[in-house]
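Attaching a single structure in structure tokens format; questions to follow.
One protein chain omitted, others in place.
Presenting subunit A:
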Amino acid sequence: MRLYAMAVYLFLYIPIGIILLFSFSAGRSASQFEGFSLQWYGKALSNPFVMDALSTSFTVAVISAGIAGIFGTMAALALQSMRGRMRLFFDALIYIAVMVPGIVIGIATLIALVTVFGWLNPLLAAIWPEGQVPPQMSMGYGSLIAAHTLFSMALVIIIVRARIAGMDRSLTEASSDLYATPFGTFRQITLPMIFPGILAGVLLSFTFSFDDFIIAFFVAGSETTLPIYVFSSIRRGVTPEINAIGSMVLIVSLSLLIVAQLILQRGRTPRS
């Protein structure tokens, strides 16, 4: 039994370990370790294509996580005050949204946006003043952010909902009993109490967007995110530079996930 468990872990972690290891290799080969060096990290970080892709990924991740944080929290609060069947219905929709495979979200967003653009662009061209070039709506930052927000929002809603549900209802009652207006209660009691949930949700959304390849592949248009860059350069062969990029993504994602987990846990303990 223990051997079996060991085998599973080895199977899971050896590839990741190899990527990490070879990212520090001094040689050119991605299959033979030739001494420790940080040169591939330097190479990756000075490659303008990598930096460009990184900045796209970062921008999309920050904006989509931010939007998901705000709207997800609002949706969670609204759902909380809903009663009965309606609430069950919307709850179910949200769990489904999280479970929908990325490829489906990607295709669905692509088809939906292409349809909308195909309908809007001629309309814009028709109403645009004579002699000026009408704007062309197309895939890019906007569609990336929209698709990622769609998914992340469901994540945030689920996490924040759990926090709100764990909150003692008498706390908000006590606040209004102590003369706080409904908004005052939200600002001084509800928000601080659910804030760890929001923060954790935003961090998770960020890592999700930052790592995502499948959805981005469909909706990125002419933009290149970091995972898309990695994918396209792998076709020209795996280099230690790719390993270095992969390791950096891994470390960023992992640390954010750990921070999110810590926030969620710490928020839970000091309740007597």
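By our rule, contacts are C-beta pairs under 8 Å (C-beta built on N, C-alpha and C of every residue); 3 or more make two chains touch, one makes a residue touch a chain; residues count from 1.
One rule holds for everything that comes next: contacts and distances are computed from a predicted model.
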Protein name as given in UniProt for the chain not displayed, "Spermidine/putrescine import ATP-binding protein PotA", "dihydrouracil dehydrogenase (NAD(+))", "Thiamine biosynthesis protein ThiS" or "Sulfate adenylyltransferase subunit 2": "Spermidine/putrescine import ATP-binding protein PotA"
Absent-chain contact - pick from A:Ile16, A:Val100 or A:Leu178: A:Leu178
Options A:Leu144, A:Met193, A:Ile215 or A:Ile242, residue touching the unrepresented chain: A:Met193
Subunit A residues touching the omitted chain (full complex): 168, 170-171, 173-182, 184, 188-189, 192-193, 270-272
